[in-house]
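Everything below concerns the one structure shown next.
All protein chains of the complex are present and in place, except for one that has been dropped.
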Amino acid sequence: MNTTILSVDRLSKFFVLNRTFLGNAAATVKAVDTVSFSIFPGETLGLVGETGCGKSTLARTIAGLYSPTEGKVLFKGQNIHCDHGKETNMLFKRQIQMIFQDPYSSLNPRMTIHDIIEEPLNIHKLAKGKEKEARISSLLLQVGLNPEYGSRFPHECSGGQRQRVGIARALAVSPELIVCDEPISALDVSIQAQIINLLEQLQTELRLTYLFIAHDLSMVRHISTRVAVMYLGSLVELASTEELYSHPLHPYTQALLSAIPIPDPAIESHRKRILLPGDIPSPLDPPSGCKFHSRCHYAMPICQKSPPELTATDLNHYTACHLVK
Amino acid sequence: MHITPSAFHRTPFPQEPLSTASATGTSYWQDAWRRLQNNKLAIAGLIFILLITLAAIAGPHFSGYSYADQNLPEANQPPSSMHWFGTDNLGRDLMTRVLYGARISLSIGIAASLINLTVGVLYGGIAGYAGGRIDNIMMRIVDILYGIPLLLYVILLMVVLGPGLLNIFLALGLVYWLGMARIVRGQILTIKKQEYVLAARLTGASSARILLRHLIPNSIGPILITTTLAIPEAIFTEAFLSFIGLGVSAPMASWGVLASEGVVSLRSYPFQLLYPALAISITMLSFNFLGDGLRDSLDPRMRK
Partner (left out) sequence: MPVLLDVQNLSVIFHTYAGTVRAVNNVSFTVNQGKIIGIVGESGCGKSATAQAIMGILPQPPAEMISGGIYLDAAELTALSEKELQHIRGKKMSMIFQDPMTALNPVLTIGLQIAEMFMHHQHLAYKDALLQAEKALYSVDIPAPKARLEQYPHQLSGGMRQRVMIAMALACQPKLIIADEPTTALDVTIQAQIIDLLRSKNQKLGTSIILISHDLGVIASLCQRVLVMYAGEIIEAAPAADLYRLPAHPYTYGLLQSVPRPDRKNHGLLSIAGQPPNLLKISSGCSFGPRCSYSMEICRQKPPLLSVGEQHATRCWLAHTDSPHRQMLLQGGLLIK
């Protein structure tokens, strides 16, 4: 359990925006700012945070779609952003796959379901002829779709079915780590549970490791082994699920947890909420020091000056806050 | 209502059959074609375009006259059973000349669409796919050229090159792909960010595969629409150039030449202007109706 499958080491990803008319004075979005964590084989690491905090950017950098501004991503000890020669590079592409948020834009509208799942098999030359057809059918069955669906086009499937196709496409190359970027947030409530159950079932069957991104904290609690909380590009807290939900240490995590409405009027009627003042600051111009200080009820003078480091407060519990030392 | 206890026995609810009628492999193109068929004007346009193409290819052989043969005794005859469209001031059969003009106009249209499809699509595609600095430089050039009306360029070029069919092709070729380049680049830029392209890159798909399997098939709709709408523009440009004397030269007869000849004798023989003018307007309208129809049936925002 101590060997990590993926470790992210002081990873940063900045986007340079040309905002002025002449395109000279550039503004920088620090979408991911010095983030470090590891993922262990077979676990599900949940990653939560509000809109624009950099979850997708982090996910795509880990999957190798973006190259990092600084820091590195090690998959089983090897830096995935270095060139290891064509063969090893392709091997990385097989081992890390992604499931996307939008079931409407994640499938090519001009390809049939069959062709969509076939594409990765062709790229990696994993199967041919009859064997390939059998593999496609078994992948469809695995995600709970009748192989007859292969002849359909994406627009003839419901949102949940499309998401299943996206999962089958990711599974086609037998990956070890799957980065799920909000795979359920565009789905109907009754379909979300179907997809979550499918992901859990596949995890046990195929011994997959997930990085599961969501803004729905209830679902993250349900599916994750450990949970990381992100705010404006930085990790503010990382702990095992039970620990994080029962003893949140960072003021932001506390507010986030108290803000989720519970589907039970009996509890809701006498629940006290921690209401955060104000809005999420713009990532173009984040607050100095601790990025959360502008909304924090406990902010101290030091919080405006120096950014707190993510430090272990307990075995398996890391917090980045000057209050918690 | 009488309800027997057996009514409350558990039994599975009748399920919808798996393949419902609405979902049996109708592809995007079949869908689009069905929608296009519902558009009366577009279909009328399409039929007219097919007819005039046929007539332009075959017509001059069957009319019994040649476009250049003069027959002065029969000059300026009104439409009759001999000459359906009448004759011009040199006694040439007007219908033959209008049909012959169709050849020139349509070949100009085809040339324009070929230029659009090659230069425009390639230029825009490369700019959009490469992105960054290359895109910036390539598109600034287009922006600068686009700032001035295309017709003005063409007129200037024709003044420099001199009249003639080949020169018209050349002049059109130099500037008529700008609009297409912009549209294709915009398309590629948006599609490039779609999650299915990311998914393909994630599996290690090569640039060529991404272009051929994902980017181009998904931009074909707008490319087709732009091409269809560029044809009437080119036809009109040629007619206009010929009308002001910069186009093809006698005895070749383009619609613009015929119209300008017709204007001279407008008072006495109005039919000499009427037929070429009709040919120009109906052809342009047809292409425009078809283009608009294609836009409605291919545009994803109009879907379902």
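Lettered A and B in written order, each chain numbered from 1.
Here is the rule we use: a contact is a pair of C-beta atoms (placed from the backbone, for glycine too) under 8 Å apart; a residue touches a chain by one contact, two chains touch by 3 or more.
Fair warning: this is a prediction, and the values are worked out from it, not measured in the lab.
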| item | value |
| --- | --- |
| Left-out chain, listing which of the shown chains it touches | A, B |
| Omitted-chain contact residue, chosen from A:Gln192, A:Thr209, A:Ser234 or A:Thr319 | A:Gln192 |
| Full-complex contact with the absent chain, from A:Ser158, A:Ser288 or A:Ser306 | A:Ser158 |
| Residue in contact with the excluded chain [from A:Thr28, A:Ser138, A:Ser218 or A:Ser288] | A:Ser218 |
| Where the missing chain touches chain B, by residue | 3, 5-16, 22, 304 |
| Those residues of chain A which, in the complete complex, touch the missing chain | 50-51, 158, 160-161, 188-194, 196-197, 215, 217-219, 221-222, 242, 245, 255-268, 271, 273, 275-276, 278-280 |
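Just so we're on the same page, only the chains that are shown with their structure count from here on.
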| item | value |
| --- | --- |
| Geometric centre distance via CA averages, chain B-chain A, whole Å | 46 |
| Parts of chain A lying in touch with chain B, wherever the complex brings them together | 60, 63-65, 89-90, 93-94, 96-98, 100-102, 105-112, 116, 119-120, 123-124, 146, 148, 151-153, 155-156, 166, 169-170, 173 |
| Chain A-facing residues of chain B, complex | 18-19, 22-23, 25-28, 194-196, 198-205, 209, 213-214, 217-218, 300, 303-304 |
